[in-house]
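Missing here is one protein chain; the remaining ones are kept as they sit in the complex.
This part shows chain A:
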């Protein structure tokens, strides 16, 4: 088995399993934790970022810490979601409990940091912990259009489809002054909630509260948050000619390039693209190539991806996760009376 000897801690992807490779020098993986050394080694590089997605590198950190951030983002960063539905009237064919479930899954625009969690479920909602919405839709025949022109349900009927944009915010107390109309409501306008036919009617009161993903997946602020380890590919035996092109095909696009040098074609690793290799290990299909390459992953280099649902920007979600961790740590310390 090939080994790579440098200062980086890494795992090697062999044909049938992932093998750990022990580095020569000291790393963050060493037994003792030195805050100074950790601070010196830790590095964060943001690769791309917009309102919903973000990719950044977290370098020089232990896997358990990186995993903690991931786990906190998934299930402990709170958001607002519809949690209670008062059904005043529902004559559509969708059942009350299913309708309520669907409404709960609609992502809401509302900064959870400005709200408190509901302490007692049975207590009356207050402006501090609840957002109230209403959904009042009635389906009817569309008189403006004659039947001959179209037979599509959208044309012959009014409100045959109920969309998330029809959810209206009802401010409680001073909420009207505290929030802008545009800052509260469903994030996506075109989520189909129910289908109706003339005579069907929905009259619902919706109450959104603050909670986290542990309680119900609808409160999770992210679609997903995950990381992967930085791939590191090394060609250990020169690969030339036709084999070089074959090798190129075994990796993601741009990872391997074929260089020409006085009539000689040989494969080289394109360092800048190597991070996007999928780790598909298709080299092992070729007996002549499988010993020419060592595929490894750097153990303390995490490529994080956060896909926000939209209530919070991804960087804010990460920061929130940090503060949750901080709160947990201080809670532990108080418990220990240190």
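In this text, a contact is a pair of C-beta atoms (placed from the backbone, for glycine too) under 8 Å apart; a residue touches a chain by one contact, two chains touch by 3 or more; residues count from 1.
Note that contacts and distances are computed from a predicted model.
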Omitted chain, identified by the protein name its UniProt record gives, among "Late endosomal/lysosomal adaptor and MAPK and MTOR activator 4", "Eukaryotic translation initiation factor 3 subunit F", "DNA-directed RNA polymerase subunit beta" or "Vacuolar ATPase assembly protein VMA22": "DNA-directed RNA polymerase subunit beta"
Residue, one of A:46, A:98 or A:170, that touches the chain absent here: A:98
Residue of A:81, A:229 or A:256 in touch with the missing chain, whole complex considered: A:229
Contacting the left-out chain in the complete assembly, out of A:16, A:32, A:143 or A:260: A:16
Interface with the undisplayed chain - residues on chain A: 11, 13, 16-19, 63-64, 66-68, 70-71, 74-75, 95-98, 101, 213-214, 217, 220, 224-229, 250, 252, 278-282, 285, 297, 305, 307
